[in-house]
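Structure incoming, see below.
As you look at this complex, bear in mind that one protein chain is not there, while each of the others sits in place.
To keep things simple, chains are lettered A, B and C as they appear, and every chain counts its residues starting from 1.
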Amino acid sequence: MSRVLKAGILGATGTVGQRFILLLSEHPGFSIHALGASPRSAGKTYIKATKWKMSQPIPADVREKVVLTCEPQDLFKECDVVFSGLDADVAGEIEMAFLKADLALFSNAKNYRTHEEVPLIVPMANPSHFDLLTHQRAKHQLSKGFLVTNANCSTSGLVVPLKALQDAFGPLSKIMVTTMQAVSGAGYPGVSSLDIMDNVVPFIGGEESKMEWETLKILGGMNQELTGFELLKSTKVSATCNRVPVIDGHTECVSIEFERRPAPSVEEVIKVLENYRTEAQELGCHSAPEHAIIVSRDEDRPQPRLDRENGRGYSVTVGRVRECNVFDIKLTLLVHNTILGAAGSGVLLAELAQKKGLIV
Amino acid sequence: MSRVLKAGILGATGTVGQRFILLLSEHPGFSIHALGASPRSAGKTYIKATKWKMSQPIPADVREKVVLTCEPQDLFKECDVVFSGLDADVAGEIEMAFLKADLALFSNAKNYRTHEEVPLIVPMANPSHFDLLTHQRAKHQLSKGFLVTNANCSTSGLVVPLKALQDAFGPLSKIMVTTMQAVSGAGYPGVSSLDIMDNVVPFIGGEESKMEWETLKILGGMNQELTGFELLKSTKVSATCNRVPVIDGHTECVSIEFERRPAPSVEEVIKVLENYRTEAQELGCHSAPEHAIIVSRDEDRPQPRLDRENGRGYSVTVGRVRECNVFDIKLTLLVHNTILGAAGSGVLLAELAQKKGLIV
Amino acid sequence: MSRVLKAGILGATGTVGQRFILLLSEHPGFSIHALGASPRSAGKTYIKATKWKMSQPIPADVREKVVLTCEPQDLFKECDVVFSGLDADVAGEIEMAFLKADLALFSNAKNYRTHEEVPLIVPMANPSHFDLLTHQRAKHQLSKGFLVTNANCSTSGLVVPLKALQDAFGPLSKIMVTTMQAVSGAGYPGVSSLDIMDNVVPFIGGEESKMEWETLKILGGMNQELTGFELLKSTKVSATCNRVPVIDGHTECVSIEFERRPAPSVEEVIKVLENYRTEAQELGCHSAPEHAIIVSRDEDRPQPRLDRENGRGYSVTVGRVRECNVFDIKLTLLVHNTILGAAGSGVLLAELAQKKGLIV
Partner (left out) sequence: MSRVLKAGILGATGTVGQRFILLLSEHPGFSIHALGASPRSAGKTYIKATKWKMSQPIPADVREKVVLTCEPQDLFKECDVVFSGLDADVAGEIEMAFLKADLALFSNAKNYRTHEEVPLIVPMANPSHFDLLTHQRAKHQLSKGFLVTNANCSTSGLVVPLKALQDAFGPLSKIMVTTMQAVSGAGYPGVSSLDIMDNVVPFIGGEESKMEWETLKILGGMNQELTGFELLKSTKVSATCNRVPVIDGHTECVSIEFERRPAPSVEEVIKVLENYRTEAQELGCHSAPEHAIIVSRDEDRPQPRLDRENGRGYSVTVGRVRECNVFDIKLTLLVHNTILGAAGSGVLLAELAQKKGLIV
């Protein structure tokens, strides 16, 4: 069995940080070693520094841990892996400092997702993109450090079935997706109750372009030298993002057109989704769900309240696979936005990296 | 000024019936003359027969009115117009009996929407379809009676801007729409709180096919003899319908492809929507809103809680008009599902019919 | 008819300020003359300075008004009445400056409610407390200015039926009240959706002591010289305050013990509440509802969504009047927290003041 990894958490008091703490504290492969937050929180015990918002209590051994500033020193220097749940306005500088300090960093922030030398990986979609890290390390003269980003919460759900379909049926030509996203995706305090009760907010700043662009990088390939990413060119993605009064779980209505003629049938699509297996399952990653994708044949599923915990929040649930009048296939998917869509992706990425021998 | 019309309401105790009562009781052009409901309710006073669910109180002069059975006799025979808010399982027979009794009937039920000789009219989209009534009367040997249906609540919002765009820019080739529909659309008791709190239900039985088909009839034309409808043939519509925890107001995310190349620009589309005027405005119908379509340029509108009362619930609010990566234009619209999407359409249809000289 | 009063609004961009704007813009007795807000907003047009959150649109003639700082000069000096919706952290100084500038001020802030020379008036409970203003003016050497405060939103609902009962049956010995308060009471952004969706928060900072203390001042009297208030001494009040997922409307469950033995019966209590008339009705105040208290005999009312608009938000709705196993009488009441419980009280106080000849 693998050794237990010392884990640091940046942005430990935020909502993504809180989820990292829950996932790691129950995890046999990690020990929580360092907690970093803003200077305002640093020096306080975790329980005093945090407005805890999870429905499970703060793990006992975390309550009295002293929060540090987000600098690559002391306890953080001893970490085998560092998870970042930092806000975008501070993530850029801090993450770069950690990378330069030769630390292995998994970031949930958007800042480096678009960088040419930074992999943007959804663990059950494009784990092959880890292969670029050799180039990244060479470029930054690192021996054990690296920086990998996970995707936006909505993208994280979308690309899993898309990858399964692209692998099986070849290129997708057109993708139209409309999301209904949970409030937890906006952090805390995040969305005001006056804005969302008995309401829908048909706009989430920056979200649509993130979904459209990230999908093209994740579903795309790398050049032969493994030194750069090649975005999909023939696939068009159009996203519309809405906020709805749901606590956890993003629902996404997707229409897909395949290049292949004739397009695959509904049953062929269902079969591919049901049988989709990824490296996370093959390598026996601890957090990998038994099924990357769970397909429901009930006419009214997936539903966030009933399906978000599927696969302990790591599975994508797909339902309503049917023909589309305009494209080929329509389906509705659900992703737990703070597990598979955020902290859980980071944890699963770290497990994959360890299995692949990248954690030195 | 026009004379005050005696109005009957079928299905008067249901949620659509309750809305008819509110709209008509405040309306200078109608007096509520007959209330019909199931045999279980008949013979009781309205207040005793009804589980009233509107946030405004029952109009004083309706409270003690005695509810009748839904038969074309007595008080109903004296009505100038009859509005039907009946459930589909009983609407078929009852409405046919009223039509045969030579009564002018406006139905919110789905039963006759697909019939060849029955106009399906959204008042601010295709009022020209009233022209088929001459043929309908001839066929059924009626002197003053007729049957007109209004559209499904979601369709009622969608077709108003689509008609404006089709009029201005020619045929639409592809329409993709994803809805987020309010619970009031399912009647009372309708959607269980356990099904919708902290949740989305990604399915509404029969709704998607209704939206797809009704749109083609409403945006289509009639044959030269005005004896039949000609559905759009070159337009493809794909609808995905969801139920969300909102009380009133359906939100719809729409992507549109035009036949015309180059497609109209975002600004051209906005201008057409803003300037769209319909017969309801031209003829000075009492319930017609000043603007059939209200275009918001705020990035996060329309929102059901803030915009559903626009134009007293008779306007369609459109926002987020922008380019689509896959089609030409994306926009989000909002329709008050129980006013413009149901009872309000019936009332406005009756006003139009009167202005057009169809109410004898 | 009375002359139209020039009205100023302090804190005009906040949620209470927005409600003042809606109420005054529809009011024949007032013209909105001056809008004050923080230095950050001053100099901007109202539409640019404000995140408008009401479901009705911004009144047309307010949209482009330029927001001023909250100082007693220029346009504010010309105002006949000034309404303050300021936050407590700035209200103290600003309101004192306006008072010293001899302006007639109606404040929704808590700062001066406990002051010996400042009346705390719920317009349909203790309008007699206006009589202290002669003393207040003398003390501050004012000719036309004065400062009157309205009560906390929860108190504002509670004291109306309590006053009716105290007037009819003599002293109340014990009052136990548990509230379920709407999120709009916390302003904007106020309560986070993550805190209140699928949840109850059993605590509102400072609210319980406010309800307990304010009730004793409002239901109490004045000394013979009309120079000071005499709080109730023999009445004990215990309040428990909760926040629930409701947008507008505070619901309060009340148990009451009378000093009088035998205690009044349920029917006697209902009769007194139904027949309760106040100076606001007697003097014909424009905003006074026909009934200060509306008593429902339905077993499941009042409900916030169905009853908050009763009397245009100015009536208190009381239901479930019944015997209590421990005290004498239990009842449940509902108050629209941003109308009768805040801005509406201010407007009604100004109408009363004008009728009483206090607006010079």
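Here is the rule we go by: a residue touches a chain if its C-beta (ideal position, glycine included) is under 8 Å from a C-beta of that chain, and two chains touch if they have at least 3 such contacts.
Here the structure is a predicted model, which is why all the values come from computation and not from measurement.
Chemist: Of the chains you can see, which ones touch the chain that is left out?
Modeler: Counting the whole assembly, the omitted chain is in touch with A, B, C.
Chemist: Using the touch definition up top, pick the residue from C:66, C:90, C:283 or C:324 that touches the left-out chain.
Modeler: The single option touching the absent chain is C:324.
Chemist: Among the options B:183, B:218 or B:342, which residue touches the chain absent from this view?
Modeler: B:183
Chemist: Write down which of A:95, A:198, A:252 or A:351 is the residue touching the left-out chain.
Modeler: From the options A:95, A:198, A:252 or A:351, the contact with the absent chain belongs to A:198.
Chemist: Give the residue, chosen from C:11, C:245 or C:264, that touches the chain omitted from the document.
Modeler: Considering the complete complex, C:245 is the one touching the chain left out.
Chemist: If I consider the whole complex, including the chain that's not displayed, which of A:81, A:121 or A:306 touches that chain?
Modeler: A:306
Chemist: Across the whole complex, list the residues on chain B that are touched by the chain not included here.
Modeler: On the side of chain B, residues 53, 183-184, 188-198, 245, 247 touch the unshown chain.
Chemist: Can you list, in ascending order, the chain C residues touching the missing chain?
Modeler: 174-176, 178, 180, 197-203, 205, 212, 236-238, 240, 242, 244-247, 251, 253, 255, 299-306, 319-320, 324-327, 330, 332
Chemist: In the whole complex, what residues of chain A lie against the chain that is missing from view?
Modeler: Touch with the absent chain occurs at residues 53, 55-57, 197-198, 247, 305-306, 309.
By our rule, only the chains that are shown with their structure count from here on.
Chemist: Please state whether the interface between chain A and chain B is built from the same residues or different ones, using more than half shared residue numbers as the mark of same.
Modeler: Same: most residue numbers at the chain A-chain B interface appear in both copies.
Chemist: Between chain B and chain C, what's the gap in Å when you average each chain's C-alpha atoms?
Modeler: A distance of 41 Å separates the two centres.
Chemist: What whole-number Å value describes the gap between the mean CA coordinates of chain A and chain B?
Modeler: 42
Chemist: Pull out every residue in chain A that's touching 2 or more other chains.
Modeler: 197-198, 245, 247
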